[in-house]
Every structure is written in structure tokens, then in C-alpha cells.
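Notes follow the structure.
Just one protein chain is left out here, and the rest sit where they should.
For reference, chains read A and B in written order, and residue numbers begin at 1 within each chain.
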Amino acid sequence: MVTNNIEEYKGVYVFAQQVDNEISGIALELLGKGKELAAKLETEVTAVLIGYNVKGLADKLAEYGADKVILVDDPELETYRTEPYAHALASVIEKYKPEIVLVGATAIGRDLGPTVSARVQTGLTADCTVLEIGDFPLVAIPGQEQKHNQLLMTRPAFGGNTIATIACPDNRPQMATVRPGVMQKIAPIAGAKAVIEEYNPGFTPNNKYVTIKEVVKAVSDTVDIMDAKILVSGGRGVGSAENFKILEDLAEVLGGTVSCSRAVVDNGWKPKDLQVGQTGKTVRPQIYFAIGISGAIQHVAGMEESDLIVAINKDETAPIFDVADYGIVGDLNKIVPALTEQLKAAKAEKAAN
Amino acid sequence: MDFTLSKEHEMARQLFKEFAENEVKPLAQEVDETETFPRETVEKMAKYGFMGIPVPKEYGGQGCDTLTYAMCVEELSKVCATTGVIVSAHTSLCIDPIMTFGTEEQKQKYVPDLASGRKIGAFGLTEPGAGTDAQGQQTKAVLDGDEWVINGSKCFITNGKEADVYIVIAVTGIVEKRGRKMKEISSFIVEKGTPGFTFGTKEKKMGIKGSSTYELIFTDCRIPKENMLGKQGAGFKIAMHTLDGGRIGIASQALGIAEGALERTVAYTKERKQFGKSISGFQNTQFQLADMATKVEAAKMLVYKAARKKDEYKTNPKISYSVEAAMAKLYAAEVAMEVTTKAVQLHGGYGYIREYEVERMMRDAKITEIYEGTSEVQRMVISADLLK
């Protein structure tokens, strides 16, 4: 399967995900990346805004770098459903023929992306963390055409243990879903305006339309530490049940969850279901803070698969430092509150931008 | 001679391993410390057919072979020897004699409930004055009309009080054999709840603490005549045959304990650092581990061979597997004791404290040299066959 007339496909398109009439952060991140790619390709960035009564969001997209906004606005698109959304995005692709389409690797994008790519008959690379423009093959191979200005999409696989760079040389558009939080938004340009083009391909419900009977928003519940993306884990070194407060403050700033070592459970400072380790739970969060935890093998066995391990311990020879990516030797009672404050400040600074 | 496991057995091992890791291991320490019979685990095992592995499907079992059953006890015992012996006593000492010696009515009445795990089984042979010497039996059964009336007691009974169906050995008279007066011994099926059948105190043990070990007390306990298992006077043969099978179960338990201790010791010696390197880097550790692994492997061969022999017996009752079972049990039990002792030693001080499972494993291992025939009894069985 190859796409005919590949040279007709132009421009970088971004699916501007919105939920409840609010632009998702990933859409802005994709615009930032899209702008960079478009510059290399000497083309424009177009945001595809799909929803109902969402025209008002177009200005924000312009501020974050969209040169053009294609608006698909229809009552059928009020709440995300695979079918009308896939029809909307696929129709835009068929009509406007973009060379690149970026979609956020969210619970929406990871459903919409594959459906649309199958419909428009092209490849899709999932959960990308790096996007570049380059040659395919990377190095010219005699007897094989080396194509230039290709989208090179890099993604982790195998639970992050391998990485692969993927191209889509013979089909258009080149589609990627992109991990949220990886690409950078641009500093917004106040008052920027984009060309808005309204397009409605027509929506006729068919067998693929499902009915949404209810929308249930999550109420913050006690999180299972095995599901937590960020764990702030304390050990014997924390000293008391009361002193876990400083860990809770840190967890709150990061949107994380507090967990602990066995010694903490044995001392009755925390319940058993928060225990990490051989006799507790095995966790693999994106970030694991080991605070006042010496790092006995029984504990390490339960957390060594974490993506990033930060250890804070006053004992320089504590074995936890053997598995930590970043280790800080010092008094946790001083470092943890300082860290919480600085993270708060960093967040506030970012929000202000 | 084929030493590779079939696809079935590979998959079954994977199943038992996963189940043991996920469902049994997390409770092992608590079961030991609180001396609690793991009722919920038994219910889970029942759900997945573990309580009737070698039982034909028409009697509600899984229709698998003895090797599969042995592997189940082995994998359970790797993480919790208590759980291993519950399955072993239930399967080998209760279901097996009913399947082998029971009438069709008895099989229909008892086996489906036992094999599905709706009911648990136990076996009562040992008495305060009659352990290894079965002729020392004091429990009596007297026929009164259509009922047998049992009086006496049995001690150290595994699954006692938790079980629903008990195989009970009792003296039913005196017979003359070659001019000597001998006790005539018979076996019976006794259900929990029968008037006159009560329990004594729970034994406090060194190991397998979650296994429920009770005295069974019979005081004018009346059971229907048709609850005699096998012929009158066949009780000794039934008991010995049952123990032959039971020994395969205990040998599997011992093998599992040894394997569990070896696994943990290998992991520990790789992690534990002394004098700047892992203790697995020291030759003493390496040689100890090598000896442990070799003995475990040898024990496994004996246990699997005995299990295979019992399967052959199922198709040809002329085959005896009692020597194989005795060898497997003797060797696996002694290896379990030796390997767990070395495991504790290699753990150093940590091996002596409860947090590290090898402490429990060493205590659990000891019973395998004692019950269902001590190591000395196994040697008697083996040498008697050699010198016959």
C-alpha cells in the first residue's frame, strides 16, 4: 500500500484536542513541535479543532503557534466518540492532504489516531517522544532511494527498555501520536490570530455511532500505589508518623502519592497497603522518591523498575544510592521541604507563562 | 528414558508456580505466625481443581496424573509447606484409598465432593501408642447390627477438625496367622459430625504451623456398616498402600521446601555484600550452592520417578511403587533438612530471624523426615525389598 501523488501532501496538522470546551495541554505542546517541524519544511502549522461550539478556542491555538485553524463544528461532536471524530479528522485529511498529522497520545488520541490512520490508509507511530525531520534511510544505501524531509518518529517500546526511530516514507500523511508532557509549548503570542476555515463533512449516524449514557468524572480516590505515576516513599529515616507530612506536601505538589518501606508499616506509621517491597507491593512509577530509605534488597526488589529514582538519605553509603538516578546525601527534614518549595515556585513560574 | 517434561506438565508447573506466587506466598508468613489454617487458599485451590488433580473426571476430578499432582504439592511447598501438606494429605491419604479400595457406591458418594474441594479429607492411623508399629493399634471397631461402633483415639492427624471425611484404621478382631495371634485391622470412612466423633486439642508444632493437627476421639461412634473401606481385615494393607502414595506427596513437599530455600539463598547471596563483594563471589558459598542444587535435582528425579511409577500402577496393579516412594521420601526429606539448614547458615544472622523465609523453611523441613513413615521406616522398606 502506497499513497499516490505524495508531493500533493503539504503542511503540518495538529489535532487540537479539547475536552469540555477546553484545549488540552497536549494540543499546545503539539503546536509548539509542529511549528518547529513546519519551519524546517518551510510550511505552515494547522490546528484541526473538532467539537461543538468550540470556535472560541481558535484564538488560543493561534497564540500558541497555529497559522491556520480548521474548525469542524457540529452538535454530533459535543462529547468525544470515536466515530464522528474519526469521520471529522479523516475528512479533513482527505480534503486538505497534510503531510504530517500529530495527535496527542491521550486516551482520546490513542483511539482516534489508529482509527483515522486505518481509514486514510497510512501508517501511525504511537507514543512518540522525539520528532525530527531527516532522511530515510538515515544513511544512504546503494540501490535504494534515500528520501529527504521525512518525519522521523522516535518512540520507546518494551516498557521503555528499547527505543526505535520510525519513518513512513511511502504513505501520507505521516501520522504520530505524541506523549503528553514531552514537547514544549511556545511562549504564547498575545493577540495572534489564525485564519479560521470552517469545514463540515456532514455527520449521518451509522452503526459505528455509540451512545453515551453517562459521563462520570473521577472523584479523587485513594490511589493504589501500583497505579501511581509518582511515588514519594518514606522509610525509617522519616522518623515518625507525623513527619510524613513533609512527604505528603511534596507528593501534593507533584500530583503524586505517598508510599513507604516495611519499617514504616512495622512502626505503625502507615498502613500495609502503602508498603513497597518484597513483602509489600511492586511498583513501577515514572518517578520514585526514596526518602530516608536505606535500600534493603527487599525494598529495592519492589521499586527498581521505576523509570526515575531519586534518593535522599543522610547515610552516604546507603545501598539505595546504587539504584538511584539522582542521589542527595543530607538531612531529609531540610531537603524535602526545600524541594517542595522550589517545585511550587517552578510550577507557579510555569503557570505564569 | 525421557527426562523432558511434556507440554502438559510444563504448563501445569507454570500454573502452580503462578498460583503459589500470587495466592499462597503472600500469606505464608502470616499462616505460620498465627498458626492459621488457610481456609481461603483451600477454597481458591478448590475452585481451580487443585483438590482433585489425579482423580478421573467422572468423579469430579481433573483427570491428570500423579506427576501433575506431585508438581502441585512441590510448587505450593516452595512458598508454603503448610499449603502443600493440606493438598497432599487430602489427595493421597483420603481420596486415593477411596478410589483404590472403595466400592462404586463409596466412590460416588465421597469422591466428587472431595475432588472438587467442597469437602476436605484426612487419614487417621497413628495412635499415641502406635506410630511406626501398626500392630500396636488400640482403636477398636465392633459390629453391632448394621453399625460399626468405634472406640479409641488417633493422634497427629493432618487436616484434623478442618476435614469432613476421615479414613480411620481400627482393630476389628483377633486372627491367627502362622500360629500367632494377630490383630485384625480394617479401615473405615467416618464423616465429621457423626455422634461420638470429637476432636482433642490442637497440637502446637515446630513447623507447618498452619496445618491443622488434631487428635481424633471416638466414643461409641456408630457408623453404617457400609462405611467399611475394603474388606474386613484389609486395613493394614490399605494403610500401607495409602502411605506409599502419601510418601510421594510428602516427598514432593520436601522437594518444594528444598527448592524454595535454594532459590531464596541464591538470590540472597547475590545481593548480600561482605568485604566489598557479594557473598556469592566466595568459593565457600559457590560450593555450598552447587551441592545444594545437585541434591535438589537428584531428589527431583527420585520424586518424579516415583510419581511416574504410581501412574504405571494405575494401568497395571501388579506394579509396586512402594520402594520408589520410600526412596523419594527418604532422600527428599533429608535433602530438605540439609538444604534448609545450609540456607539458614548462608543467610547468617538474617537466616535466624523470621523476616527471612528460610527460618520457616528449616522448621517446616523437619517434619518431612518424620511423618508418613520416618526416615528410618523408609530405610526398613527399602532394605526389606533388597534383602527379600
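Rule of thumb we're sticking to: contacts are C-beta pairs under 8 Å (C-beta built on N, C-alpha and C of every residue); 3 or more make two chains touch, one makes a residue touch a chain.
Everything below uses one rule, namely that contacts and distances are computed from a predicted model.
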**OP:** Write down which listed name, "Electron transfer flavoprotein small subunit", "NADH-quinone oxidoreductase subunit J", "ABC transporter permease" or "D-methionine transport system ATP-binding protein", is the UniProt protein name of the chain that is not shown.
**Re:** "Electron transfer flavoprotein small subunit"
**OP:** Kindly name the visible chains that come into contact with the excluded chain.
**Re:** A, B
Original post:
Considering the whole complex, which of B:Cys64, B:Leu93 or B:Val165 touches the chain not shown?
Top reply: B:Cys64
**OP:** Among A:Ser117, A:Ser233 or A:Ser294, single out the residue that touches the unshown chain.
**Re:** A:Ser117
Subject >> Residues from subunit B at the interface with the omitted partner, ascending >> reply: 6-8, 11-12, 15, 18-19, 48-50, 53, 57, 61-64, 68, 72
Original post:
What residue numbers in subunit A mark contact with the hidden partner chain?
Top reply: 1-2, 19, 79-83, 86, 106-108, 110-111, 113-115, 117-119, 121-127, 136-138, 152, 156-171, 181-182, 184, 207-218, 286-287, 304-305, 308-310, 312, 316, 321-331, 334-335, 337-339, 341-343, 346-347, 350
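Simple rule for what comes next: only the chains that are shown with their structure count from here on.
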Original post:
Measuring from the mean C-alpha position of subunit A to the mean C-alpha position of subunit B, what distance in angstrom results?
Top reply: 54
